[in-house]
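Note that one protein chain is taken out, while the other chains of the complex remain in position.
To keep things simple, chains are lettered A and B as they appear, and every chain counts its residues starting from 1.
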Amino acid sequence: MTIRPIILGGLAAILFSSSALAARMDLTIGMVLEPPGLDPTAEAAAAVDEVVYANVFEGLTRIGPEGAVKPALAKNWTISDDGLTYTFELREGAKFHDGTSFDASDVVFSLDRARAEDSTNAQKALFSAIEKVEATGDTTVVVTLSEPSGAFLYNMGWGDAVIVAPESADTNKENPVGTGPFKLDNWQRGSAITLTRNADYWGDQAKLDTVTFRFIPDPAAATAALLAGDVQAFPNLPAPEAIAQFEADPRFTVVIGSTEGETILSTNNKKPPFDDVNVRRAMAHAIDRQAIIDGAMFGLGTPIGTHFAPHNPAYVELSETYEFNPEKAKALLAEAGFEGGIKATLKLPPPSYARRGGEIIASQLRDVGIDLEIIPLEWGQWLEQVFKGKDFDLTIVSHTEPNDIDIYARDDYYFQYENPDFKALIDKLNVTADEEERFALYRQAQQIITDDAVNVYLFQLAKNGVWDAKLNGLWENSPVQANDVTGVSWSE
Amino acid sequence: MSEHVNNTETEGWRTFRKNALRNRNFLIGICLTGFVLAIALISFIWTPFDTTKLVISDRLNAPDLTHLLGTDHFGRDILSMVMVGARNSIAVALLAVGIGIAIGVPLGCWGAAKRGFIDEILMRSSDIIFAFPALLSAVMITAIFGPSATNAIIAIGIFNIPVFARVARGAALTIWSREYILAARASGKGAVRITREHILPNITNILVVQGTIQFSLGILAEAGLSYVGLGTQPPDVSWGRMLNEAQTMMAIAPHMAIIPGIAIIVTVLGLNLLGDGLRDLLDPRLRRER
């Protein structure tokens, strides 16, 4: 009988010892998707950047929490009057995690590698304006552009443009070697990635010793993990249904920010009957955006009327262009010659905004005579059938790349919109450097695609950040896909 | 002759009924199964609310007098969904059992009749199918052909084939060794005719028992597949799907998860009890002793 209390006491000691620490130096962040690899210059998956951006890898510039361009490995820069020559002054004393030093040759290597013919960089367009990259000293790099590019400094702040070392470039996928304040400690595949503080960092030391990214795709498991304290932060919780509960709980901070994700009912503009603008307008009138936001996203999300983020200064409020009006929708359909109704398919990728939103949209469109068959797809199948094969009528997807209205000018893009005027507009935009002019062009672009009702614009995806109330310094919005933990710390 | 047969049949039926009324498993099983079947049938003509109509403003209501079992996140009535879900779950499981019987029983009988090489091939093939954990293959099948109720039926059905093939073969083998079969063969009856006239009628009981068990496994399998999103797809309703949707809302609307779970348990329990009861009542071994 005397043995039992001892065992119990021992168990209790093991149980509670970890929570008895005074100042926390560790953080576990929840993420939905696990990155396939950790090289942002070779992989497009947002999850890669969400682990390594700013934490492990740095570029010449970086994007701050508000979306502004800030210096990173480039201390400062000068731009020639014709806008073609950028001279970057580099940081001295920066080192890669493997101990090799960082200098101008690494920048030349990285940029040349990214824009090379055989490069597998997923965002080669970022580098398309570059004509040549030269090191004019150990800490000076001159980049010459073939034409002025208003977004060049911003582009250099993307995760795809980070600086890597020639020695480690090929193995970064598994063993990322960057210059950032954190380095890879351990990757438990399928579960978590742990970063530890890089004591040799050139700038301010990180305030945390270790940061673990834990991958929890399932909304229920994610909610449970936060509630149980297994993860202390979920920068974008995939369970909007749980937000109200966290808001009511004083242990948590809930920050509803905005993402760059325009969630749209993507429409195959070349496939009858959706090649008829009246049919597309009818759909826009038939859909009650607020019901979708309430029912699928539990009220989280901003209605949009065009392919542009509402927090962008150039945004035009067009969400009332096609007000919710089923009668008008029916009339438009009748006018287009579809009184008898339309049968079509709705292909849905896995995220809950698509699956839940799809059910509501199918129900709303059924009310005006458009009968949708729902076909759920895995991402692989979606890419193959919808994105590459263009074998679809309707789909729901969130376009999460920032400032991506130019996709409407792309030849052969999956929703197959073709409008020479719009293309001309984007061409003009690409060579315009003046901000005011650019904004004006952006506004025109938004108006055109809304008038053409290319897709049904549903809502801007919210960033449902939930974290421990004692955590400071996490980003509220996501101007780039990143979980920058360099400035994060625990209070007390 | 025919009168004589009729007499034994009625007598057999009478004994069956007498025993059945004393068999607790059978009674409880048939009541539960009958209840679920009745609900599924009623759902074809009437449900309290329309499950295809989403009323977002009524969402996540706890059970009350209007919605006896509450509403889900789209404002649909959960009682109505459980009723409609019953018929989907039953349809999937029943069709999967049908596939198993339609293909497995002839194969099993064939193997038992021919023995030798064909039998060996059939049994080895069923070994191979058995080596694939059922859920794993279902995941692969739905990954290839896309998730849908039809593919769930096929995936579950494929696993019923070797089950029925083996049961049919085993039972048929014991009958082939009986003397009256030898007599039938001696009188020039072919294998097909013997199987039809003598084997099949004698293995029906054991197939009914196995069918009940596979039916209940089918209900569980459908629920599992739909729960991971590979079975029934929206806007169709199934218990597994309801659980899938409910899981994230456990903290705000636990009724959404608890109710479909209970529906599954009641159905599976009913079928298992019915299967046990039928085995007691129909088991050929017991009958031989009598």
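The rule is short, and it goes like this: a residue touches a chain if its C-beta (ideal position, glycine included) is under 8 Å from a C-beta of that chain, and two chains touch if they have at least 3 such contacts.
Heads up, the rule we're going with is that contacts and distances are computed from a predicted model.
> Could you check which of "Cysteine-rich domain-containing protein", "Peptide ABC transporter", "Aspartyl/glutamyl-tRNA(Asn/Gln) amidotransferase subunit B" or "Sulfurtransferase complex subunit TusB" matches the UniProt name for the chain that's left out?
Missing chain, per its UniProt entry: "Peptide ABC transporter".
> Kindly state which of the options B:12, B:34 or B:133 is in contact with the chain not pictured.
B:133
> If I consider the whole complex, including the chain that's not displayed, which of B:95, B:175 or B:268 touches that chain?
Result: among the candidates, B:268 touches the missing chain.
> Of A:198, A:363 or A:381, which residue touches the hidden chain?
A:381
> Touching the absent chain in the whole complex: find that residue among A:105, A:146, A:188 or A:205.
Touches the omitted chain: A:188.
> By the contact definition given up top, give the residues of subunit A that touch the hidden chain.
Listed in rising order, the touching residues are 11, 14-15, 18, 34, 36-37, 43-46, 118-125, 173-174, 188-192, 214-218, 220-221, 224-225, 227-231, 350, 378-381, 383-385, 387-388, 401.
> Can you list where subunit B touches the absent chain?
124, 127-128, 130-133, 135-136, 139-141, 143-144, 216, 220, 223-224, 227-228, 243, 247, 250-251, 254, 257-258, 261, 264-269, 272-273
The rule is simple: only the chains that are shown with their structure count from here on.
> How big is the gap, in whole Å, between where the Cα atoms of subunit A centre and where those of subunit B centre?
46
> Which residues of subunit B touch subunit A in the complex?
52-54, 56-57, 59, 73-75, 143, 146-147, 229, 233-235, 247-252
> Any idea which subunit A residues touch subunit B in the complex?
Checking each residue of subunit A against subunit B gives 218-220, 223, 227, 239, 241-242, 244-245, 291, 294-295, 298, 350, 355-356, 358-360, 362-363, 366, 374-378, 381.
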